[in-house]
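Only one protein chain is missing from this complex, and each of the others stays in its spot.
And then chain A:
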């Protein structure tokens, strides 16, 4: 029984992490209809910024996390203004070619600056190890991930559903022409949203270094996971990717624990089954543009 709960806990933590990493992609893909395969590069940037601040400059871990967000968001907005916005109206193939090129460049750049070996972020002692709660092993770091990501998800959902910004964004997505006719500054809105998605990826990258490992090939290695989350979840809301992340996280952990021989296939099998059942993802709009 306790084994089930420990696995459930690990799965939820893993899923939450996937969600923070991938939800920026869901936003750009679903809301802005832009295929950004370089998403992982922003995650990696956040991870490396956090690593340099903590390991080399002695910042406390929790102070470095917001900066991982800010720096990825800043790079995101700079690239959006200079490069990405020219590609919004281009075909998906152009977007894919452009962003995959950007990904390779980021890999080479980080490899050049930081070297190719895997890096770790020095964690405070309070985040290390596990404690027992009624016999269930709870990893401190994973608990922190669940707390941070859980709060973020609630905040995101509130912003999108309840605030003026959220309704403007939804309006701009549904019909950009009508929205700008009503006085909404659509390019600015998109730039801001894009930067926010990149920032979230940066935060996810910093959080994931401990669990997934951080090296220059991060954007390529985990691109597939981000895409799975978005395709399974559907890209029309953030609830979809959130539930998909949890499902995949729990499924992956449980699969590896109970059937280790089949473990690596579980996540892909789940994806195939879900997509056969619902080709637009769990929460996809049937009339997706």
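In this section, contacts are C-beta pairs under 8 Å (C-beta built on N, C-alpha and C of every residue); 3 or more make two chains touch, one makes a residue touch a chain; residues count from 1.
Throughout what follows, contacts and distances are computed from a predicted model.
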item	value
Absent chain [UniProt protein name; select from "cytochrome-c oxidase", "Gas vesicle protein", "ATP synthase gamma chain" or "ABC transporter substrate-binding protein"]	"ABC transporter substrate-binding protein"
Touching residue (missing chain; options A:33, A:130, A:157 or A:180)	A:130
Residue among A:3, A:109 or A:178 that touches the chain left out of view	A:3
Residue of A:61, A:88, A:192 or A:217 touching the missing chain in the full complex	A:217
For chain A, residues in touch with the removed chain	3, 6-7, 10, 14, 108, 111, 115-120, 128-130, 137, 139, 141, 210-213, 215, 217, 221-222, 225, 252-257, 260-261, 263-264
